[in-house]
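For this view, one protein chain was removed and the others were kept in their places.
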Amino acid sequence: MKRHQRNYILGGAPLACFLGAALIGRFWTPFNPMRIDLRSKLQPPGAAHWLGTDEFGRDLLSRLMAAAGTSVSISLTTVFFALLAGLTLGVIAGYARGWTDRVVMSLNDALLAFPSMLLALALLSITGANMYGIILALGMAYTPSMVRVVRGSVLSLREREFIDASRIMGNSAAYTMLRHILPNCLGPVIVLATSMFGSVLLTESALSFLGLGVPPPAPTWGNMLASARPHIAEAMWLGIFPGLCISLSLLGINLFGDAIRDRFDPRMRGL
Amino acid sequence: MSLPRSILRAFLSSAALALPGMAAANTLTVQITADIRSSQPGINRDAGTDSVVLNVVEGLVAAGDKGEIRPMLAKSWTVSADGKTYTFALREGVKFHNGATMTAADVQWSLEKLIRDPEFSCKTFFDGSRDAKVESIKAAGDHTVVVTLDRPDAMFLNYMAQAQCGSTGIVHRSSFNEDGSWKAPVATGPFVFGEWKRGEGLTLKKFADYSITGDKPDGYGGRKEVLLDEVKYVVVPDTATAVAGLRSGALDVLPYLPPGEAAKLKDEKGFTIVAAPHGGLVTMLFQTTDPLMSNVAMRHAVIAALDTPQIVDSVTYGLGIPNNSLVASGSLYHTAAHDKGYVYDPSAVPGLLQKAGYKGEKITILTNRRSAINYDTAIIAQAMLQSVGINAEIEVLEWASQLDRFNSGKYQIMAFNYSNRTDPGLAYQTVVGSKAKKANTVWDDTEASALVNKSLQEADPAKRQAIFDDLHARFLDQAPLVMLANGLDVGVAGPKVKGYRTWQGFARFWGVERRK
Amino acid sequence: MLKFAFTRLLSAIPTLFIVSVAVFGLIRLIPGDPASLMLGDLADADALAAARKAMGLDRPVPVQFAIWLGDVVQGDLGRSVLNGQPVLDLVLHRFATSAQMVLIAVGLSVLVAVPLGMAAAWRQNGGLDLAIVSMSTLLLSVPTFWLGLMILLVFGLKLGWLPVLGYVSIADNPVAGLIYLVMPVLTLVLHEVGIIVRMARASTLDVLRLDYITHARAKGMSESAVLLHHAARNAFGPTWTLIGLILGNLLGGVAVVETVFTIPGLGRLIVDSIYARDYVVVQGCLLFVALTYLLVNLVVDLLYPLFDPRVTAE
Partner (left out) sequence: MNQPLVEVDRLSLSVRGLSDHQIVRDVSFRVDAGEIVGIVGESGSGKTMVARSLMNLQPPAISISGGDVRFEGRSVPAMTGKQVRALRGARLGMVFQEPMTSLNPSMTIGRQLEEPLKLHARLDAPRRRERILDILRRVDIRDPEAAFRAFPHQFSGGMRQRIMLASAMLLKPSLLIADEPTTALDALVQREVLELMLEMVRDEKTALLMISHDLPMVARYCDRIIVMRQGEVVEQGPVAEIISRPRHDYTRELLQSMPMRGPLRIIDQAASAVVEVKGLEVEYRTKAGLLAPKTIKKALHGIDLCIRSGEIVALVGASGSGKTTLGRCIAGLVPASSGGIFFAGKVVKPGSPAWHHYRLNCQMIFQDPFGSLDPRMKIREIVVEALRHDRQAGRVEKAERVRAVLEEVGLDGRYLDRYPHELSGGQRQRVAIARAVVGRPQFVIADEAVSALDVTVRTKVLQLLADLQRRHGFSCLFISHDLSVVEQLADRVVVMRDGVIVEEGKRDAIFVAPQHEYTRALLSAIPTLTRTDTGVSLSWRFAQADGALAEALQ
């Protein structure tokens, strides 16, 4: 079995599990993930609550399932946002060059000069910690690197002979951009988008850790971990399961991303 | 396993002098969640700063255990018949930290400088904009200071003793640089302000020449005998880390712990939990100008849906005392009349909602994560409201943003804590007033407002009691906010610490011992 | 080279200007202000106005910006709104703390990760390779705060080997300072190793494919000599660029790790200042972070010819 096939499977398995859990979690969870039951606070994993309960007596498994949906949809939307903005700006900057390029890129460089975590933090303080604010803030924080990659691959594609061939055939710049350049920069873009997906998941949980992030009571793995912190010493499961979910899904994403990169970027094959 | 461990031990011991918890026996290590804002009493302060600085500075008077005014640097005082002139007799032989002996001139200079400082956080208490204006401060001889007001003010001494005013602490001239800027406090308290590493922490050292007065500790007055060599404050913003530090012995005292944390430590051996309610208010505010919440029936519906004792019990992990009156549960004025509170009655809710014309509109509860109590309150309240068909949602804001909403009055329901109010009159004054004049007012009612003003000028306890009883009845009737409990600061002391008590939430370190 | 450095710095000025405008605008869009935070529930209109005036926030924002920028050009980052400390001192002090931790961590990561990455590439598709790659992927997938917390629980609490909190500057006491750095550095190292191993492996693979490696073998050199003398230096180029990016990012503060291990670093200062709405400090910090990022990348580019003489910095 080739390495990337193995990675597809190794990475795909946990991803499929989490996506499945997210999907099921939208319609059915063992308990209502928001229901507070103050009489069964901090119960260890057992027959009634498979993964135990949290500090409000809410069922951990149900919350993890519900959180999978939130985490996945936030990450997906954010990546989609960055993808759309990055492709538009990157293709325009790379193809137009000149002043347009310079303006876009110096704005971009200015944003890149901040660690994306800090940028998201600052933006999040403005937009407020709600779902849309988070997507907007994270999306804006991650767009610059996408712009950079897209522009880079547009610049290198421009030098390829099939772009010349398109011009020779009498095609307009816009047509060439859409028909030849855009589809061909999707490879590196998808590779970046995959790793970005993991990165967004991680940043969202880190922001929750610092007190921002998705507002409770809607659970995400990140804010579950953050609220679990004070109880970790006596309720280990509260910290372990969300942490495991994050780590495992990131592992899945990373392996899956490697497999995708192997397909799109043969130069990196075998990594 | 054992080999690397022993090597590590040896290695550690070589560095032992620098590690907290392994330091010289009589250093008490204390967590502060944020660095202090300044070392100047009453200026650029917050509650955490007050708590540190009040170990160093003292005022003429101090608040006693029950909120009554006690002598501190003044051994006694008299008030003129018109109530406008206060004559303080100073204690003799009190030494500043630099060795100088305190004189009336020092007191007069220091008070004058503080009260006239535009950045003084209690400026409005003394410039006539709220109550009386201080007309003059004069030294009469070496040991007498005379303060004249423009009108009588029952709260004057109370203001002077307030922590947020830095207890109007007396400092020596050498606390300032030559250009008039603040250097560091040279005061008269039992601790000397030591090294301050910004962002990391600071050290207070025992003041050997402190002149002890009184026979037992009494609030910020009374006997202040220091049994330690120094107190080292370490900035540890993260609660979980602080608890880990307490367990490992790196920290001796965590003065402000979320109740949930403290409750867990309660069962562990050797830890002392120190919990005492103070005059702060744990509340859920209603915005009475909001289209929905302006309806009294709606507010009563919300209150009937809330099992407030259960909420208090949950959010304080059994450490808090439910109290539905703005008169603090520990106050002299908290009589049986004030034990009357809300009635938890979910069955009454539908009727009230119908009366209010509620049609399932969304109600947003604002809260924050800075205060575990606010946060937990909102979560539990939301669950209770939803279970009776009130469409409540939670919006978690960052503290500064929530404060902004509080000050501008833009909210429907908000979980909010008021800081310590030492007198019931002050507690009422905080929430009562005119929204038009002050947007962060909660209870906008002219009659209540008049009653509150009266209570602040009335010196007779019996008459005051009557006013407070009247106010409480109106409070329950109008339900401008949900009063849940009084402020609760929970501290935990490690196994080596003896004698740590908290008062009104303040961490005082006289009378505290630390075993080897 | 000096001319190149100078040109690069000059061309960074527009970027820095955009950064300052953006930061200045952004932070004032955040609801809440330092005056109301200071006054808390005691705020009334007069008190707020007075506090704002004392903090210099009463003037129109563009005027504040002009004043601030004028000072910045003269090397004065202003004073903290909250406690009047000079921001430059504050930033430099905190930066030194973050920097010593980050530099040690990145240095160690490189020492560990580059040989591992090279070994994996050398034994491509073998058992060692699989083990190293799996380990790095795993390390990449564990969130740092979670990792830090676990390390804290194990080494600080359960085993009690290391102090769980507090911080001593290395300058004050080298031994104690290092001890306090063990856990945060370990956390950072574990994470960065995951990233660097992958890069080192990929670039070594690229190099190992090239003819000069076969040439070196054809000269009769042993495998270790080939790896050490021929592969290592050439493979380090791309890794070096990555290290530059990592450094540029981490030197801006590692807020999460600093929070877990209570280290008064730059990252925590920024987070705290955002919470406290200490505008001047946030502005100063972020400008400083951006400048650091640009400088680190400049230094990386200037040093790149060390690993590849074909590339000249110009």
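Just a few scattered comments:
Here the chain labels run A, B and C in written order, and each chain numbers its own residues starting at 1.
The rule we apply is simple: contacts are C-beta pairs under 8 Å (C-beta built on N, C-alpha and C of every residue); 3 or more make two chains touch, one makes a residue touch a chain.
Small disclaimer: the values here were computed from a predicted structure and weren't measured.
Listed by label, the shown chains that the missing chain touches in the whole complex are A, C.
As for the chain not pictured, it touches subunit C at residues 3, 6-7, 10-11, 124, 210-212, 214-223, 229-230, 233-234, 307-310. With the whole complex as reference, residues 160-162, 164-171, 179-180, 183-184 of subunit A touch the missing chain.
Convention: only the chains that are shown with their structure count from here on.
Here the spacing of subunit B and subunit C, counted between their Cα centres, is 39 Å. A straight line joining the Cα centres of subunit A and subunit B is 43 Å long.
A separation of 22 Å divides the Cα centre of subunit A from that of subunit C. Each of the following residues of subunit A touches two or more other chains: 125, 128, 211, 229, 232-233.
Counting partners per residue, subunit C has 30-31, 149, 153, 157, 259, 275 as the residues that reach two or more other chains. Partner subunit C is touched in their complex by these residues of subunit B: 5, 8, 11-12, 14-15, 17-21, 34, 37-38, 44-46, 118-119, 121, 123-124, 129, 164, 198-200, 234-238, 240-242, 244-245, 247-248, 250-251, 398-407, 416, 418-419, 430, 438, 440. On the subunit B side of its complex with subunit A, the touching residues are 239-240, 243-244, 247, 258, 260-261, 264, 310, 314, 369-370, 375-376, 379-380, 382-383, 394-398, 401. For subunit A in complex with subunit C, the residues that touch the partner chain are 3, 106-107, 109-115, 117-118, 121-123, 125-126, 128, 198, 202, 205-206, 209-211, 225, 229, 232-233, 239, 243, 246-248, 250-251, 253-255, 258, 267-268, 270-271.
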